[in-house]
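Have a look at this one before I ask anything.
A single protein chain has been removed from this complex, and every other one stays in its place.
Chain naming follows the written order as A and B, and within any one chain the residues start at number 1.
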Amino acid sequence: MLKNSKIIPILITAFFLFLFLTVEPVLARDSEESAFRTERINALVLVLVFSAAVLLYTRWAKQGKTLFVRKIPGIDAVEEAVGRATEMGKPVLFIPGLQELDDIETIAAISILGRVARITAQYETPLLVPVRYPLVLAAGQEVVEQAYTELGKRDAYNRDIVRYVAGEQMAFTSTVNGMMMRERPAANIFMGAFFAESLLLAETGNAAGSIQIAGTARPEQLPFFIAACDYTLMGEELYAASSYLSKEPLMLGGLKGQDFIKIIIVILILIGVILVSFNVGGWYYKLFEMA
Amino acid sequence: MNFWNKIDTLDRRWVYLLVAISVILPFILPVKLPVYITPETQQLYDAVESLPDSSIVMLTFDYYPSTIAETEPMSRVALHHLFRKNIRIVTVTTVPLGGPSMAEQVTREMAEQYGKVYGVDFVNLGYKANYVAVLKGMGSSIEAIYPTDNLSTPLSELPLMNEVKNYDDIDFIYVVADNGIVDYWISIVNALYGTPVGCGVTAVMAPKFYAFVSAGQMTGLLGGMKGAAEYELLLGQPARATTGMDAQSLMHLLIIGLVLMGNIGYFAGRRQKGKKA
Partner (left out) sequence: MRTTVPVVIAFLSGLVLAVSIFFRPDKTIIGQLEPELLVWVTIIGGFTLFLGAVSITRVNFNAVQRRKKGWGYSLLTLISVFVMALPSLLPSTWSPLFGDAEGSIYDWLFQYLDKPMMATMFGMLAFYIASAAYRAFRARSAEATILLLTATLVMLWRVPMGEAFLRSIHTALPEWINTYVMNGVNMAVQRGIIIGAALGAASMSLRIILGIERTYMGKG
């Protein structure tokens, strides 16, 4: 199986190219009349290959195949940070980003919140979760309540652990900054989509002496978190965090599938670089254009 | 504790004081150095310049009032350029607080200068919740998402909107934003509907979008107040952004100075520790 998995990226890349070269021109002939948008077939192929890879690795994981996932120090630090908060008798502050629930970063953050809530419930450490959007509030409350209930700590759960603070970015930030200075949380965990407030929050947390862990897929905010936080999850590490914390093979399968596609993309980029360098890459470039 | 140790562990309030001075000082003693125009700003300017008379542009006010110092000058240069070229404008916002009223206020103020008529030369559609759905939905029908404009006038009563059904009728989208919405204007609107998108974003966000400009998914980019100042220069109308450039210059130089000082303190401290050891 392991040997196969090494040649699979090459085989699928070949298949991918074959589809582009043969199927697309045939379908494109009657593109104007058909209900199917043949000009978007390249995207469809990518979606299918990607889905197949994720599902295949998930299946292998289900069957018991050991999947290696590198250590992510920022995620390992979450447990350590909650432990520190428990020792100090201070709360853990978790912010699931400042974006709506339809943003995938927020969903990832809510998943991580579920894991963090399990740890805080286990140690009975106070948890504070200020949110910016009502739907995030509903999802956050559900996730935290479930974590406390599953660990038999229903009595320790309070509906106001997750609270709506303000809908406006800076009103939210000033409220949370005030919370940081008054409550002095032992740990601040920032996960999800952050914007201009990233440094305002992280610097205040730093001034309050909290241990800080951040994770965002927004490249523009990474420098601020790196400067002011102890650990930072970058890009896809945020999406990996929930699977990593759960340690469930089913979830880890998704991560491996994603890595596999990344290898394919790297191969495709290299092919493109070579072709374009030799000035014969026009046709190849067109394969990736979407109408 | 010697001088360099003190520098290494300087109280952050001294830094705050220096920042305040360097922001205020240039407004009292302006320097007004020339601004260099980056290719990304030039590209956005050229894209608007090449639009024919009476084209229709969607201008977005996707920013919160908190960033107006950086973003509003961009909206103003965009409006100047569009109205001056006799281009018709449809404004939208994905920001609930302040977005619709800022669009209303700034657009009407500029329209008055150019003698433009609401409903004929420009329309403000206002805000609708769930931006991803709004952006995608406008690809099929703008009226389905916005049955009325910001002041509750049905779209059918606005002559301009009778010509605009979806993105196919929009020649260019000029996004001014301070948040992640820009990603969706590119990945949904430009990728799926092919309408060219040019953006003005805060300086912090700008480095991310160079990749999109280079890939042709974004037609030009304004980065923060500097981008707006460059555009003002291209329009030949120096205004707010150009004035703010001195304060920004001094602020950048202060940060460089502080970093330099911090490093000298750090190395001096390390050397001393080494000697003691």
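Methods note: a residue touches a chain if its C-beta (ideal position, glycine included) is under 8 Å from a C-beta of that chain, and two chains touch if they have at least 3 such contacts.
As the structure is a prediction and not an experimental result, all values here were calculated from the model.
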Sole contact to the chain not displayed, among A:T173, A:N188 or A:S210: A:T173
Touching residue (missing chain; options A:A77, A:L127, A:A186 or A:L200): A:L200
Contacts of subunit A with the absent chain, listed as residue ranges: 35-37, 40-41, 43-44, 47, 50-51, 54-55, 58, 100, 102, 104-105, 107-108, 110-111, 114-115, 133-135, 137-139, 142-147, 160, 163-171, 173-174, 178, 182, 196, 199-200, 202-203, 206, 217, 219, 222, 224, 226-228, 234-236, 238-240, 242, 246, 248, 250-251, 254-255, 257-258, 261-262, 265
Residues belonging to subunit B that touch the chain removed from view: 10, 12, 15-16, 18-20, 23, 31, 33-36, 38-39, 64-69, 97-98, 101, 105, 128-130, 132-134, 136-137, 140-141, 144-145, 151, 192, 203, 207-208, 210-211, 214, 223-224, 226, 245-246, 248-256, 258-259, 261-263, 266-267
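By our rule, only the chains that are shown with their structure count from here on.
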Chain centre separation (subunit A, subunit B; CA means) in Å: 27
Touching residues on subunit B, where the partner in the complex is subunit A: 12, 64, 66-67, 96-97, 130-133, 178-180, 191-192, 194, 202, 204-205, 207-208
List of subunit A residues in touch with subunit B within their complex: 99-100, 102-103, 167-170, 193, 195-196, 207, 218-221, 290-291
